[in-house]
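What follows is a set of notes on a single structure, which appears directly below.
What you see is the complex with one protein chain gone and the rest in place.
Here is chain A:
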Amino acid sequence: MVHWSAEEKQLIASVWSKVNVEECGAEALARLLIVYPWTQRFFASFGNLSSPTAIIGNPKVRAHGKKVLTSFGEAVKNLDNIKTTYAKLSELHCEKLHVDPENFRLLGDILIIVLASHFARDFTPACQFAWQKLVGVVAHALARKYH
């Protein structure tokens, strides 16, 4: 089980309480598809992904980004039980979606950059440390049931 210090929990909760999940989620997923274009391989059914403008404006991208970040919120609410929280999602990503777990790490790093751009100086090094730890734990939990 991952150990979270009281400070780390507080930093995570405090940032999360101010996150606009719909906006941040949409931005994070759009940036993933733009910065690492090979990730578009999972979204052939999303329609127009032909340019950054198309990706940012794509309603399916926005909706899916919101869905992904909403799910991330479950980790924030269950910091002491992330493995169990994501067990079924892990199976899904392996068996149905066939997503290379490296993509979870890529999205996690992108999310950090999105948070940094929104929170600016409030996104202190201690904050980044806690959040990098969190995205790492989430990525690990999502990869855990792969076989």
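One rule holds for everything that comes next: a contact is a pair of C-beta atoms (placed from the backbone, for glycine too) under 8 Å apart; a residue touches a chain by one contact, two chains touch by 3 or more; residues count from 1.
Just so we're on the same page, contacts and distances are computed from a predicted model.
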Per UniProt, the name of the complex member that is left out, chosen from "Trafficking protein particle complex subunit 2-like protein", "NAD(P)H-hydrate epimerase", "Large ribosomal subunit protein uL10m" or "Hemoglobin subunit alpha-A": "Hemoglobin subunit alpha-A"
Looking at the whole complex, which of A:Val76, A:Leu89 or A:Ala116 touches the chain that is not displayed? A:Ala116
Tell me which stretches of chain A touch the chain missing from the display. 30-31, 34-35, 52, 55-56, 109, 112-114, 116-121, 123, 125-126, 128-129, 132
